[in-house]
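Let me give you the structure first, and then I'll get to my questions.
Apart from one protein chain that is not included, each protein chain of the complex appears where it belongs.
A and B label the chains in the order they appear, each numbered from 1.
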Amino acid sequence: MTDPLYVQTLDLACGAFLLTGVLVLWRRDLAAIIWLFALQGVALGALIAVRGLHEADVELTVLGLGVGLLRAVLLPYLMRRALAAGEEGREARPHVSVAASLLVTAVLTMIAYAVSQPLVRLAPTPATQAVPIALTVLLVGFFVLVTRRRALSQVVGFLLMDNAITAAAFLTTTGVPLVVELGVSLDVLLAVLALQVLTTRMRAAFGGTDLDELRELHD
Amino acid sequence: MVLQLLVVAAGAPLLVGLMRQIRARLEGRAGAGVRQPWRDLRKLVRKEAIAPHGTGWLFRAAPPLLAGTTLVVAAAVPLVTADSPLDGVADLFAVAALLALGSVALALGGLDTGTAFGGMGASREMTVLALVEPTILLAVFALSIRVGTTDLGAIVIATASSPLSLISPVSLLAAVALAVVTIAESGRIPVDNPSTHLELTMIHEAMILEYAGPDLALIEWASAMRLTVMLGLFAGLFAPFGIATAGAGPIALLVAVVAFAVKVALLGGVLAAGEVFMAKLRLFRIPELLAGSFLMALLAVAASFFLA
Partner (left out) sequence: MTLYAWALGLCLAAALVALLPTRAPAVLRPTGAPAAGGAVAERVRAATPTVGAITVVGGAVTAAAGALAAVAGVRAMLGHGWSAWLPDLLPLGGVRLALDPLGGLFTAVTGGVTVCAAIHGIGSGPARATRVVVPLFVAALLLVPAADGVGAFLFGWELMAMTSLLLVLAEHRERPSVRKAALWYAVMTHLGLVTILCGLCYLAAGAVGDGFDQLRVAELSPAARNVIFLTTLAGFAAKAGIVPLHVWLPRAYPAAPGHVSPLMSGAMVNMGVYGVVRVGLDLLRGGPVWWWWIVLALGALSALYGVLHAAMATDLKRLLGYSSTENMGLVLIGVGAAGFFAADGAGPLAALALTAALLHVVNHAAFKTLLFQAAGSVQRATGTRDLDALGGLRTRMPYTTALFAIGALCASALPPGNGFVSEWLLLQSLIHALPASGVAGAVTMPLAVGAIALTAGLAVATFVKAFGVGFLARPRGPGAERAAESPRTAIYGMALAAAACLFLALNPTLVLPALTEAVTEVIPAGRPVTGEVTLRLTTITGSISPILIALALAGAMVAVPALVGAVATRRVRRAARLWDCGAGPVSARMEYTATSFAEPLQRVFVDALQPESAIDVTAVKESAYLVRRVRFRARVPDRVERRLYEPVLAAAVRLGTGARRLADGSVHRYLSYGFYALTGVLIVLAVIS
């Protein structure tokens, strides 16, 4: 893979990764959010695969494809099933209004950029320069966890953070060992399954998946 | 430049006609034909002008002012040729401000009537305008970083000479942001519905409710030109192919005109087809849309130094 082409495709993958992460905050429709998450999985897989192709590392390329499959197909499939079982498909009233959360994201982006500069300066390559993007998505994921009400949004927020961590790992190093990545992915899968169980139980108990209802358990 | 003005002035109603025709066909109607807007204009010009009770000079000055700003913008932006005599007179900021001036003129015309419709349209138009402005300026910012200037001709020439730079996150994000802005500024679905006359949904139509005859023709014509100029500008910024440069011969100019017509028609067709499948947003959902486009523009700026 030639250098300019590599840089361009890598940048494009990073751009798509960021865009999908941010759009999760924009949409209220949970089905659309799952779609966006799947697209982000594709972008993440492409990102890893591009790095693998550039460094002629077969294992990395295959890993990219695997990660892509897991995050673009399997996890969205699970979530879609959870959504189909549920009754309401919209994030009707988030704690922070959509417009405001988009503006907050703008500030988060700037913070991520400022914070990650020392990291970039360690080894300024095209890949490390995209670290701020991973960090932004991490913050966005956290923000989703903080402000959204539906259990499924929480899952997506959590997975966004995980995507971001994976992306950061692959951008800064030539990749984590396969075993570690497998372990992490399995963890994620388990977490999603656990959350799915939680969603089902919540729906049985409260008739909805609004996390604010959990407050009742406090008393 | 004269050629460019003529192309825009003559082609704008045709573009509107084309978009209406596409919508009609997609909705299963026969449609009135591409030249219908020109026929409408001819009919309107022959009617007598009306001075509604209690309106004054501002009401009468608004349509020419709207048309005037649009004409100046059409002369200043690189649509057919990047070599305009007005180059260096107005840059991207000035173009955005001139378009805003046109909207302001119309809003004041609406307010001058003193009807609730006029006030409502003006109020909504100004709300949308105020929220659109940050996106425009930040998108300009993002586009100017690579070239180092906000001069439109320079941006277009630089992009045309290195088309590969278009496939970058910066360009893509800025394109998305500017697309939303273009839709909002030209009053298309999902921000405003150009064919509605229901008071709950009107923005643009509410302001011009009192105009009739030649005044209305002027407004319709100017609105069509605004749409054309904005689509042309969008095409010029993100697909500057075929635009004639300084000292181009007549054949190059002809190619440029054809390329411009094709690009704008294509964009208009996409817009019209998209409108068939979309509903108008609630007025108070529009800020979300515009905040999103603002974020895109900011990300475009950020990406240009993230990935630099």
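Definition applied: a residue touches a chain if its C-beta (ideal position, glycine included) is under 8 Å from a C-beta of that chain, and two chains touch if they have at least 3 such contacts.
These numbers come from a predicted model, not from an experiment.
Considering the whole complex, the residue from B:A217, B:L237, B:A272 or B:M296 that touches the absent chain is B:A217.
Residue B:A130 is the one among B:A130, B:I167 or B:L198 that touches the chain missing from this view. Within subunit B, the residues in touch with the undisplayed chain are 45-54, 56-58, 61, 64-65, 67-69, 71-72, 75, 86, 88-91, 93-94, 97-98, 100-101, 104, 107-108, 111-120, 122-124, 126-127, 129-138, 140-141, 144-145, 148-151, 154, 209-210, 212-214, 217-218, 283-284, 287, 294, 298, 301-302, 304-305. Interface with the hidden chain, as seen from subunit A, comprises residues 97, 99-100, 106-107, 110-111, 113-114, 117.
Heads up, the rule we're going with is that only the chains that are shown with their structure count from here on.
Averaged C-alpha coordinates put the centre of subunit A at 36 Å from the centre of subunit B. By the touch criterion stated above, subunit B contacts subunit A in their complex at residues 164, 167-169, 172-173, 287-288, 291-292, 294-296, 298-299, 302-303, 305-308.
Across the interface of their complex, subunit B is touched by residues 4, 8, 11-12, 14-16, 18-19, 22-23, 26, 97-100, 102-103, 105-106, 109-110, 113, 126, 129-130, 132-133 of subunit A.
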